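Every protein chain except one is present and positioned as in the full complex.
Chains: A and B, in written order; residue numbering restarts at 1 for each.
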């Protein structure tokens, strides 16, 4: 099970192995997710051309798919890369940004899940609910529902897909059909910084590259994310400075800090 | 008319209502404009696929169109979204980035204005001048002309389009054919941070979502922008730190700060 020690072990593994994480993600968050991956010790690459996604994913240790600013050619590349990853047992994490906000996002999310069979799906409550046909009470890409209210939907999604499902929110829930891990780290200000949900997904990509227990890898990523957020909040004066201190905190995160702030079960 | 009280009222309305602002904007500024919208209290969404722009704009409270890194498929989506917005009386603000620098930008700007009939057009002096056929003395996306020198062009543009026109610069002019509001807040360093013009446009999007008096909404946005810039400059050591402190200032902006710094008439 998750413990302070298991978080420390996997974070050190990311730092030592510096896994190549292939991202096909959205324009808004590319910079901060690349910086977060570098800060945590991984090696990010962003590539989306049909001509190269299969070659790129072959040399990567994990694949992150995120539909935040989707369009047809990008979705085609996501599916191409996702299939190539699955054929080679390279783990895939999927972020269904804005599922439920438009029919196109919901439909595309279901298509990606079907064709790429991601090992982990991470979303906010309304996105997870939209993926099982619930009216997800979304506001564009922001959820109006609490993470807890999506627990049933998440269980159903696990059953339908076989994926580990992560609902992020004030409490993050990570579940695989047998176990539900609750991660309570994090602060509300993280919701005022664009792309921190997407960054959480990218960190799952880093951790799944070094730990094939996808429930644990996801819980570790969410824990590291949340603790770095708490540490950053203490040094910040608002969402601008917090974004910057979050990257510093991620880079410097010590065993002692993990031990002190760890709050998962 | 604009007053300290009207600025405070609308800023509080943005914070309370947290309107969904749909942005079809450029790659360079997506991150900072999303962060600025979150900081001011709005809920940003970025979506540009032809398959979903109409669905997305329908659930939004305003639409921001910005051609900073335009290409054909994006312009098509802008027009599609803009038309859908107008049909539903969802207010539209348009930023003709780089109009005058290339024929393609000028032509596209005029096409968007014609087909989407934006309620507000915000640009720098050379962009506004280019839209009425003046040689705008542009340097790429930066204006070489002062905001005051574009007043005549702006008046003509108001007449031609019926839109509120905002010329931003050391003094911002906001006009609707009857009234000209001058906003004197802001500092020169804002010109050294990429995307703050585009951010001003996005903030107009947030304010027009809560106030259908588009002259006032635009003047409020420019005032809030300028005051946050002044506050950020005091805490900054250059354009890097200023970008960050600008977001903090926007987030924390108090009634007292607005009262102290307000400088519009």
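Assume contacts are C-beta pairs under 8 Å (C-beta built on N, C-alpha and C of every residue); 3 or more make two chains touch, one makes a residue touch a chain.
All figures in this text were calculated on a predicted structure; none of them were measured in a lab.
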Problem set entry | Of A:49, A:103 or A:144, the one touching the omitted chain in the full complex | A:49
For this session: Write down which of A:31, A:152 or A:260 is the residue touching the left-out chain.
Result: A:31
Seminar exercise, completed: Against the hidden chain, chain A presents residues 18, 20, 22, 27, 30-31, 34-35, 38-39, 43-52, 55-56, 59-60, 73, 243-252
Problem set entry | Touching residues on chain B - with respect to the absent chain | 26-29, 31-32, 68-72, 98, 101-105, 139-142, 191-195, 236-241, 243-244
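In this section, only the chains that are shown with their structure count from here on.
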Exercise. How big is the gap, in whole Å, between where the Cα atoms of chain A centre and where those of chain B centre?
Worked result: 32
